[in-house]
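The complex appears here without one of its protein chains, the remainder shown in place.
Up next is chain A:
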Amino acid sequence: MASMEKRLQKELQAMTKDPPPGVQVDQESCSRVMNEWIVDLEGATGTLYEAEKFQLQFKFGSKYPFDSPQVTFLGPNIPIHPHVYSNGHICLSILTEDWSPALSVQSVCLSIVSMLSSCTEKKRPPDNAIYVKTCSKNPKKTRWWYHDDTV
């Protein structure tokens, strides 16, 4: 369906024109393949991740925006956070169960920034070791348990 490409074009425009604070799309990545983006992220001031730089990878399937994008942290610096696994997978309900087509790359980035900002202790999820060993490459194939929204 062409609606996916049309939608991604609009999203890219919005992200370029009006990016959330500390968030920047890697334009070069989107010009290579439209359905795979790299987004640069910087930890917000006054939080545990202040001035740290991270990279997110977005992969969009043909059913986007009806299916959620596949979103993972990438590269050398994976934030140490109770909802982020060391392989970059993120446990965030809007990326699977609570995804809605009215959400966007922008709103996903905002949720991830706010998830990092509200963190009070840098640590990995308790099941990190076993999860990273047994999980599928695609985090959307994990049936997550969203146990704690307050972290």
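Keep this in mind: contacts are C-beta pairs under 8 Å (C-beta built on N, C-alpha and C of every residue); 3 or more make two chains touch, one makes a residue touch a chain; residues count from 1.
Here is the rule we go by: contacts and distances are computed from a predicted model.
One chain of the assembly is not displayed; among "TBC1 domain family member 19", "Pre-rRNA-processing protein IPI3", "ubiquitinyl hydrolase 1" or "Trafficking protein particle complex subunit", its UniProt protein name is "ubiquitinyl hydrolase 1".
Contact with the chain not shown here comes from a single listed residue; of A:T16, A:T45, A:S100 or A:S118, that residue is A:S100. Interface residues of chain A facing the missing partner chain: 1, 3, 7, 10-11, 13-14, 65-66, 93-94, 97-104, 106-107, 134, 136, 141-143.
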